[in-house]
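One protein chain is absent from this view; the other protein chains keep their places.
Which chain is which? They are A, B and C, in the order written, and residues in each are numbered from 1.
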Amino acid sequence: MGTGRLEAFSDGVMAVAITLLVLDLHASPEAGSSLAHQLVSEWPSFAAYAVSFFIIGIIWVNHHALMALVARVDRVLLFVNLVLLLFVTTIPFTTSTLAAYLREGGADARVAVVLYGISMEGMAVSFTVILAHLVRGQLMHEPVDPATGRRAVRRFGLGTLVYPLIVLVGLVSAPLMLLLYAVLAGFYVVEQTPILGRVDRG
Amino acid sequence: MGTGRLEAFSDGVMAVAITLLVLDLHASPEAGSSLAHQLVSEWPSFAAYAVSFFIIGIIWVNHHALMALVARVDRVLLFVNLVLLLFVTTIPFTTSTLAAYLREGGADARVAVVLYGISMEGMAVSFTVILAHLVRGQLMHEPVDPATGRRAVRRFGLGTLVYPLIVLVGLVSAPLMLLLYAVLAGFYVVEQTPILGRVDRG
Amino acid sequence: MGTGRLEAFSDGVMAVAITLLVLDLHASPEAGSSLAHQLVSEWPSFAAYAVSFFIIGIIWVNHHALMALVARVDRVLLFVNLVLLLFVTTIPFTTSTLAAYLREGGADARVAVVLYGISMEGMAVSFTVILAHLVRGQLMHEPVDPATGRRAVRRFGLGTLVYPLIVLVGLVSAPLMLLLYAVLAGFYVVEQTPILGRVDRG
Partner (left out) sequence: MGTGRLEAFSDGVMAVAITLLVLDLHASPEAGSSLAHQLVSEWPSFAAYAVSFFIIGIIWVNHHALMALVARVDRVLLFVNLVLLLFVTTIPFTTSTLAAYLREGGADARVAVVLYGISMEGMAVSFTVILAHLVRGQLMHEPVDPATGRRAVRRFGLGTLVYPLIVLVGLVSAPLMLLLYAVLAGFYVVEQTPILGRVDRG
């Protein structure tokens, strides 16, 4: 099995997940307040919508950068990819929960922050496991020497440490956390480091 | 990264967004009035459904006409394309809001009109930025001389002026705005000007 | 523009529409009756689900049989294809409305029957217009002599007469109509006549 199929299915799942985010936006004449007021007071939904949209968008970009390295697909890769997609498809749920509790503050908001963080952490860990499996199983087009592979996995795995830190910030202020995620998403957009890029060029 | 992936993902997102529009159509025995009456009084939903359906359809057609010019994809293109998709996926939300408030009139209807206009304007601006980036970054299959490129961007950018004008009309009459969008969509269906077509053939 | 893109987008829309049908199936502990009772009394939803599922499935099969004939895509084809997809995406709505009113009987059930028939008729007319446009515009891989083309369009167009007849039956009995649609869908599954097949071989 080549990567074509795996990518087509993953693309489909991510395209549906990113579009389902919109189902959390709503306004209704039955709400008992003016539309303008509803839109203003629903700002956490709009902010969470935009941030999660770009996060899934960046997951999609990174997924393809990673799959472009892959020469053959084995059962483990299929399985870990499913785990990755499982966490990606939870994002519409954890996003709408975060938006619903963001302004409440208190224990509920902190639980919503941790829940959102679990989506992110699960995604980051899955990515790292995929890369580690590609390196260890020599599933890539070009052989990678062990040291370069380990360095790439370690660098990639750093993301798995960043997300818990952002959650810690979120426990103090959920809106600030959302802002940090937006900044992180922006960073990944401009970040150009190739996954297996020479780190020893110095 | 070639455009294949970018187009497949964008196709997926637009296919889901255009189909999610149907979730705003509903009728129910619990509504307390006859089905015929419900369908008649829900005419704004049907009208908005049809108009938004063709608008997303035309966005899809234009997206491919634009991507057919692209030789290579860079990070900026990926990012602006995500911004375009972000606005496209808001259309089911802004459409259902417009349909819900269309007959109410007053301030709420005007807010709904502006909200719908934001989806359209965001989409039109994203398209123009994509074309401008393609021209400036020389990402296209065939080199374009700067004058032709600038003219194409300017002509394309005219759409970004049309949408605010339609919103102004909508502030007076929301149904008239919907009619104008339908006419505009019909215009784009028959419009044959190639994006980078010779404008100096006279 | 080749048909690849057109087919990929149409596939996506039909795949989403066919899957959204499931959103009309539901059962809940809050409904106040046993699950078994809910499932039995929801039989119209299950019947309508299965019939509409196969109808969209057959639309998909026919769509590809038709697109396989096409050599080049023009603006009219793009537009009529969008009209076809518009009617296909209404099927989840008209299906759930039919299921909701099927057992009610009376005027409401008859309106629901007509509404469902509009989805079907719009789809059948769109298909016939597409074929007629392909024949008239010579957009197909192999040239078709006018007489064969006209015969094919006429034979294809017969479907547009069958659906109103089924609606007439539905005005008397909505469940019988659903059965007729199921039979019709079964007929199309086994029907092997090629779209432009020799009808003059006698």
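Here is the rule we use: a contact is a pair of C-beta atoms (placed from the backbone, for glycine too) under 8 Å apart; a residue touches a chain by one contact, two chains touch by 3 or more.
Predicted, not measured: the structure shown is a model, and the values here were computed from it.
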{"item": "Candidate in contact with the missing chain, chosen from A:A36, A:A68 or A:L86", "value": "A:L86"}
{"item": "Touching residues on chain A - with respect to the absent chain", "value": "1, 5, 8-9, 12-13, 15-17, 20, 23, 75, 78-79, 82, 85-86, 89-90, 92-93, 96-97, 100-101, 104, 107-108, 111-112, 115"}
{"item": "Contact footprint on chain C, counting only the chain that is left out", "value": "7-8, 11-12, 14-16, 18-23, 25-29, 34-36, 39, 50, 53-54, 57, 60-61, 64-65, 68, 189-190, 192"}
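Definition applied: only the chains that are shown with their structure count from here on.
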{"item": "Cα-superposition angle relating the copies chain B and chain A, to nearest 5°", "value": "90"}
{"item": "Centroid distance [mean C-alpha coordinates] between chain B and chain A, Å", "value": "27"}
{"item": "Whole-Å gap between the CA centroids of chain A and chain C", "value": "38"}
{"item": "For chain B, residues contacting two or more additional chains", "value": "8, 12, 15-16, 20, 23"}
